[in-house]
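Following this message is one structure expressed as structure tokens.
For this view, one protein chain was removed and the others were kept in their places.
Just so it is clear, A, B and C label the chains in written order, and each chain counts residues from 1 on its own.
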């Protein structure tokens, strides 16, 4: 299979300046890399921020292709690659560590100490290296995973989101069977957190948020009850639901400081809080409660430590239908409309998929 | 050995009202309990607060004997006790769980869900149950540990402090050999944190604080260098010392919100922060850094999960001389002077021991 | 509710000598205990062995009531019990630790160092203390769990079996999502191991055994494929299925030395083997492979460390129908027939329930 010389791509030329080009050079795979024919790339909550403000160490404007939740098929293989074959249906992991630093050698490639250093081999596809809003993308094999034949490519783009939720769970030592779990914030990561917690044996799952329809979606995906934090005092409600004991585990995905503060307040003695959201400012956490109640608060960076293939496995069993999460699809030509749908939350948009 | 009917004790009669009495009834041991002839009881940093304000669920004023860091010898045994013999030299653990709640059954007796509930069997000696500023104290055998013959009773009172530091270390998954550890705050718990970290194989130990002489003491106890946070920007200094990487682990023992905030700032990607201090207010932690750097912040409540016998073992080897930590000794009759010495930090007081 | 003075019970009078009596004194609850009106008691694989040979520290013959997988309702409460109310539907955990020894204080009550010591408070219901083949049983509240209203009592007796399987999984650090798990031996524990692994997010589950119909049952309960070890070389087959890599995790429930030996042989580098079976003799394990492949072999004793309420939670969601596991029910009067059904594996018996 021979690759074309050029391709269509959505390229960032500056802050807020995304342009469709037809003649972007198709990348060539280096040793250990493969070229993916991108069939679908979902828009992540961080993408509008990258569009607006760039990202540390991003490729030069005028060359920068972003998008990191993509799936497709293998179109070409670099030197020495025996792990994949042309035509394999695959999805990708955004982070590929340098393999040299102390963290990478410990398996913690998502917090590589050479972040953004291309020469040392680090890649953050769609952030500090080109990604998936294009017809072709070039990935190192460490960031590529085969997907089952019967798993649609559109849904496969969701495994990055699922892996982010799952990594939050891992960061707090997993969920023990039967535990009461609060998922805070019913965005895509929170809703997928409900799915992951349910598939891992959680007991009661409580979903909190501000939008009734999102809480409804969460109930369909496995939550046992929703709390609208605009209508109820979420701390009092969770404590009441747990007989004054508090939640065993919390996935804080809302990304607001109030949500982080509340999470500590309704957590059990010895409970664990995973912070999965993106926060704009410091949060005044009740550190005395953290001490006196022996609480653990763990930040969760992206989708590290095998959480992506794990999430892929969980979703591939399809015991929970994640179809409600993919609400919109656009062609690559319509990428501006796709972003508008996400940014303005049009028509109840949850995950919006772009199809190059 | 027969017990006397009455004893000398320091009794709290109200907020700030501690009185020595000569005719306090000597306690009788119930099943599974033992009476300890108290030989030494160290003053904890929380004791002046108890003296001033009481404690949740404390025994009635007029009957309340506090003090929880004591050592002595077994004077009488309750029904069914075969684990100890009269005359055994022992030290005590303040917490004894109910044994019935979910946490206790998981071994987490320090966060017993029946805290302060005497009928359910919970005991927090010197807090919600009588303690050691008296000639005799009554403890459940789960809270009593034999000490080696060659370990002085004065020093044995320090194992509670040591266990508090050690539990902080445990709460962040232990210290791996060679890790760079920051101990924040050179009070008794911080200084003992230096000792514990050194005895567990830490690499570089950095002690931070505001008092030069305390930092000096820390160097004698095993720290590699001290940082005076009044003279240097502690975040910049730690980052510089670690080549921009940050500390692997932090024991925050200062108990100020600034110290907690700083701890997060100078912690490594994937690093862990144990909060061991007592905080008066919420701390505006950089939650975004906690997420992006995959940091774990763990509160550490007292001396749970076997940390007391572990600390006892470490200190009994005497490879580090902890003598500099016991700076003052007073008789029980002089307990008011002993408290004044602690509260006003007279003569460089670190640990002050009262000898009934 | 007043208890009758006497009750019907199946009492062991000697090796192999089980007799039904009508006038066994109904037990009285001590402090922290409750009397359960037993509605169903399942026969465990160890029960025929107890019938034949007794058990270390068993109650005196002539008084010994065995049976440890029972469910029913609370009929009376001992002093100080506020955790339950008369009429609560409950199931039980066989092990209740002394609460005093080092293991119990660490939460490891299933390996209590005072095993069989009634005075120290240890209980092993149906083994070293009376159990459930009777109209009433007396349990400490630490060994009693409420069951949901919609969970039939017959099925509730299976939570002990489920907890045994689940504890095996816990002993090997849990199952990570997507892992390839071999369950060796399709007895009740193995079949329930399939259920537990599936509900915790396992990837491919391979069930091995000698009986085709049992392997079929396993497929219905969540296994992906069965291997008949009489027809195939199980080591070669598992290695082939995993591309020469081996299984991530193994639950060895067959209890034969060959099965234990094979388990090590088909386990992956860094894989884990839980030994859950009862073995009659030593097994010649390939220790060199254990070293060179960095394999962990963990014995799993009964249902410790909260595995029982965890299993209860997983089963209460009823996403897998465990009805095929309860194959027979008998009244207490028919207990000899019930045992015969188990011992001779009549009519495809898996779990046989006795209903007092």
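Observations on the model:
The criterion applied here is as follows: a contact is a pair of C-beta atoms (placed from the backbone, for glycine too) under 8 Å apart; a residue touches a chain by one contact, two chains touch by 3 or more.
All values reported here derive from a predicted model rather than from experimental measurement.
Annotation: of A:17, A:83 or A:213, A:83 touches the absent chain (contact as defined above).
Only one of C:3, C:225, C:290 or C:337 touches the absent chain when the whole complex is considered: C:290. Of the options B:147, B:200, B:221 or B:342, the residue whose C-beta touches the omitted chain is B:200. Here one chain is not drawn; of C:19, C:269 or C:318, the residue touching it is C:269.
Summary of contacts with the chain left out: across A:289, A:306 or A:329, the touching residue is A:306. Contact between chain B and the absent chain runs through residues 166, 174, 176-178, 199-201, 203, 306, 309-314, 319. Mapped onto chain A, the interface with the missing chain covers residues 32, 80, 83, 99-100, 102, 105-109, 119-120, 141-142, 305-306. Residues of chain C that touch the chain left out of view are 103, 106, 108, 110-111, 113, 171, 245, 257, 260-261, 269-270, 275-301, 304.
As a working rule, only the chains that are shown with their structure count from here on.
Because chain B and chain C carry the same sequence, their contact can be compared by residue number, and over half of the numbers here are used by both. Annotation: 41 Å between the Cα-based centres of chain B and chain C.
We define each chain's centre as the mean of its Cα atoms; on that basis chain A and chain B are separated by 42 Å.
Multi-chain contact residues, meaning those touching two or more other chains, do not occur anywhere in chain A.
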